[in-house]
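A single protein chain has been removed from this complex, and every other one stays in its place.
Think of it as A and B in the order they're written, each chain with its own count starting at 1.
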Amino acid sequence: MNVRRSLRAGGLGVVVVALALLPAWTSRADVLNQAFLVLLYVTLAGSWNALAGYAGQINLGHSAFFGIGAFVMRYLWIAGVHPYLGLAVSGGAALTAGLIIGIPAFRLRGAYFAIGTLGLAEILRITVGNALPIVSTLPAGFIAGYDLAHRYYLALVLAVLTTAALAWLMRSRLGLGMMALREDEDAAEATGVDVLKHKVIALVVSTGFAGLAGGLFAFYHVSYYHQLPFSPIWTFDALLIAFVGGVGTLVGPIVGAVFYVLLKEVLAQSLVELHLLVFGALFILVVLALPGGLVEVAVRLRRRPTTQALL
Amino acid sequence: MGLQFVAQNLIFGLLTGALYGLAAAGLSLVFGVLRVLNVAHGELVMLGGYASFWLFALIGLDPFLSLIVTVPLMFAVGLGLHQGLFSRVQRLEEEPRIKNSLLIGFGLALAFHNLAIRLWTADDRAINTAYSGTVITLGGLLFPLVRLAGLAIAFGAIFALHLFLQRTAAGQAIRATAEDWEAALLMGIDIRRTYLLAFALSSALAGTAGTLVAVGYSINPAIGLEWTLKALIVVVLAGLGSMPGTFFGGIFLGLAESTSALLIGSAYREVVALVIFLLVLMIRPQGLFGR
Partner (left out) sequence: MLEAADLDVFHGDLQAVWRASLRVEAREIVALIGPNGAGKSTLLRTIAGLQRPASGSVTFEGHALHREPAHRIVEYGVALIPEGRRLFAGMTVQENLLLGAYTARARAERDRTLTWITEIFPVLAERHRQIAGTLSGSEQQMLAIGRALMARPTLLLLDEPSLGLAPVIVRRIFEVIRRINTDLGVSVLLVEQNVKAALDLAQRAYLMDGGHIVGHGTGQELLHDERVQSAYLDFLSVS
């Protein structure tokens, strides 16, 4: 078990180093952009996974926190705040929003929580869209100093941080409690797990990293409509990637993100948005037949014990 | 603000609300009987609308007449979706069943949405018949004919559904299954067929709403999420178990939206509906009329 774990950690480490060296090998913007996108999705899907895969709560309003992070970052950064500070604050803002929303929202169970968060995210999106219907653009000075490699590294750091945090969480006592309540909330409560506390912590981790991802988004894009990061497509992307990759697993979001962006690239040559159809179908397949996603497929192919069936 | 202006807005709200009620009736049926949340319900509304639209565009079939074709069509779609997908989660325990059905619906919604864009482009479509512009004037107030017809059909459909559930054996079987599926089994009711029927009916209802939307307003591939939310809001407002209650819940939502549009402008209409939704969800998840 320990050998496997160190091998896997080692494998991931090699991947990280390779990724870190990527800008040294190529300065092609399209490659870096794609890689950036993959890393952003790793963070986004990983953050959603924290709540859904570990604590079993389906949050359909994830984009709200992504949006809050983007909003805060954009505002602070353009106002002159250092981007790293801006990122930290944006993560904090999303995290705080998560706390404010989470504690009352968790009074709702299961489906009601999902549709409640969905409603909430829609409220936020419409409000932002009404208040700021314009495109957010960068001042000229900011565009001149734009460094893609810098943003790429940030994305890599964020993806590593998210994965590391999830790995730590998975092994901690908190993580154990979360998984207990994912399996059966009432049983967990009966055995003394403070259900609300665990849910809130998972939510805070989830929204915090979602906010950071949003901040990164705001730092990366030169111009976009203010309401774009609040759009439900970010929630849907996170869901799709996490599930197809393997919800509740550590590597799932990573595998899913790579597959997602690759598929998008490949299919974009032929037909627009076909990758969403494919992913939608794969998603249904995963939900019905393959709870462990692609990770489970890989594991089964090697005929090792499977990941737990989830949900 | 003139009285006429207010009254006119409320009338529009009423007419729209009837369609909300119709869409919600289907969702209520599915949630009440199968205890499953189909978040692709709005996509079924969209599909029904497009079915009528294309029948009109290609062979000139009057949209109200097209219901003769689209209702059985959407019923069949519901049959297929349940048999193929939703039936597979029926045997699960309540929480995993709701979660998995949520996810399946989500995947379906995504697939349908994108399929619709690919097949029919993202453009707005509306069915414009010879009489689409006809407006009935009563006491200075305007009643667009197609929307009035929509109200009548929505009301009629829900009334028929209500009678079906109260008076027919199959309808009673549906209600019994919703109350207690094990007890229903002990009555000799084949609950799998009941689930299938309920789901197919809900799809037919959604499709009908779609046709009425296409002829009275407009449709495009993206309306799915909006209509799912509207239906959800009404179901939460009205609670389960009463079709007439659901219809009036829809009317209520339509009126609430109009009223808020009058008070704070139409841009935030959706927000008001959603806020009401969240409030009811938090305070009274079983809805205003529900048990």
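In this text, a residue touches a chain if its C-beta (ideal position, glycine included) is under 8 Å from a C-beta of that chain, and two chains touch if they have at least 3 such contacts.
Just so we're clear, the structure is a prediction, and the values are computed from it rather than from any experiment.
Novice: I'm checking contacts with the chain that's been left out. Which of B:M187, B:I264 or B:L279 qualifies?
Specialist: Checking the options B:M187, B:I264 or B:L279, the one contacting the hidden chain is B:M187.
Novice: In the whole complex, what residues of chain B lie against the chain that is missing from view?
Specialist: Here the touching residues of chain B are 169, 172-173, 175-176, 179-180, 182-191, 241, 291.
As a convention for this text, only the chains that are shown with their structure count from here on.
Novice: Chain A to chain B: how many Å between their CA centres?
Specialist: 32
Novice: Hey, which residues of chain B end up touching chain A in the complex?
Specialist: Residues 37, 39, 85, 88-89, 94-96, 98-100, 102-104, 106-108, 110-111, 114-115, 117-118, 225, 229, 232-233, 236, 267-268, 270-271, 274-275, 277-278, 281-282, 285.
Novice: So in the complex, which bits of chain A are touching chain B?
Specialist: Listed in rising order, the residues are 56, 58, 60, 104, 107-112, 114-116, 118-120, 122-123, 126-127, 130, 185, 232, 236, 239-240, 243, 271-274, 276-277, 279-281, 283-284, 287-288, 311.
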